[in-house]
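Note that one protein chain is taken out, while the other chains of the complex remain in position.
Read from first to last, the chains carry the letters A, B and C; within each, the first residue is number 1.
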Amino acid sequence: MSVVELRVRYQETDQMGVVYHSNYLVWCEVGRTQMLREIGMSYREVEAAGIYLPVHEVNCYYKKPAKYDDIILVKTVAKNLSGVRLDFDYQIVRKEDKQLLAEATSCHVFADDNGRPVNIKKKAPHLWKLLKAELSEGC
Amino acid sequence: MSVVELRVRYQETDQMGVVYHSNYLVWCEVGRTQMLREIGMSYREVEAAGIYLPVHEVNCYYKKPAKYDDIILVKTVAKNLSGVRLDFDYQIVRKEDKQLLAEATSCHVFADDNGRPVNIKKKAPHLWKLLKAELSEGC
Amino acid sequence: MSVVELRVRYQETDQMGVVYHSNYLVWCEVGRTQMLREIGMSYREVEAAGIYLPVHEVNCYYKKPAKYDDIILVKTVAKNLSGVRLDFDYQIVRKEDKQLLAEATSCHVFADDNGRPVNIKKKAPHLWKLLKAELSEGC
Partner (left out) sequence: MSVVELRVRYQETDQMGVVYHSNYLVWCEVGRTQMLREIGMSYREVEAAGIYLPVHEVNCYYKKPAKYDDIILVKTVAKNLSGVRLDFDYQIVRKEDKQLLAEATSCHVFADDNGRPVNIKKKAPHLWKLLKAELSEGC
């Protein structure tokens, strides 16, 4: 599991006085980028190698609202790895009181720069090994 | 069903050359606002009456990418109405070729300005009637 | 002058209960895209031709706050055209009461896909003619 910390920006709030719901998905992006970095796989370099991880599906369950200036922990784990697919689970937690604010999942496919599916085992075996090593429960 | 049209903004794209995935949720917001307006229930006035519709859960399935300058149709239907809850289904369609780009669902609770659940049947019977009339498949 | 209409999204508000200030710049983008379209110059096609209009400078003066669900008019005029540069002035007006909410200016350079300046007179004479015809005060 990877953990990354961020602070809620004023821009992320809405007139309900809490964080607008779609911003949690951006925080998930920050979380999975950090997770990939920690296993030695900078997503910037992944794209430079011609491999993309477009989002195929997202789910997010909102439990408690995040507020302006809160320090947020994004906890990310990868799952469901195959040659053509990778999913992530996220927990969005407020640091101060350890309150779980939201839980999310995103599902991704490996694609080339035209959006066509690629098999990462063949296209980028070094990335495959890094991911495989991280996911004991992988497939 | 309500349909609202919007055009993809440059700001909504990302370096993959397509619309960043969380923006589809913003388009869903535009869709449900329009649906509520069409049944005579301006969400601005709903909030002015002290009732809020925070998002409890969202799901979005991405099928084809939206691109800059595309004209997008957001098709919205309400469902699962009860005194304390209301859900919406969305279809995100590109106008030009009628391509279905994404399907989404959002689940909402009725809340007061402190985020506490309220029963709209009691708190705002006129809004309840408007929603009830719209949803033949109601609860 | 070009005029385009948009409606304020909930996502664009912040906890002050008004539109977050950086969103006005996005509306300016909507305005200049529309202006270019009206003179026969789809910015999508401009980019497809390998010409980009990155922003070099922006100024925005906020007079009255835009609010959720307001219908906004973005009035755009082009100015300061040269082979390597193009600027735009914007007025952001609330439709209902004709209130001027903000005034902005953006300055752009013509660039290639590596961000290097190009002279549009040479690189895309047909676009130069379209712009020149629009700007009587051009240079």
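Basically, a contact is a pair of C-beta atoms (placed from the backbone, for glycine too) under 8 Å apart; a residue touches a chain by one contact, two chains touch by 3 or more.
Quick caveat: nothing in here was measured; it's all calculated off a predicted structure.
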Which of C:Val26, C:Val46 or C:Val77 contacts the chain that the document leaves out
C:Val26
If the hidden chain were put back, which residues of chain A would touch it?
7, 9-11, 26, 29-30, 33, 42-44, 68-69
Chain B, residues in touch with the chain not shown (by the definition above)
10-11, 13-18, 20, 22, 68
Can you list, in ascending order, the chain C residues touching the missing chain?
15-16, 18, 21-23, 25-26, 47, 52, 54-62, 65, 115
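We adopt the following convention: only the chains that are shown with their structure count from here on.
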Same-site or different-site touching of chain A by its copy chain C, using the half cut
same
Compute the distance, rounded to whole Å, between the mean C-alpha positions of chain A and chain B.
24
Centre distance in Å when chain B and chain C are each reduced to the mean of their C-alpha atoms
28
Distance-wise, how many Å sit between the C-alpha centres of chain A and chain C, to the nearest whole number?
33
What are the residue numbers in chain C that touch two or more other chains?
10-11, 68
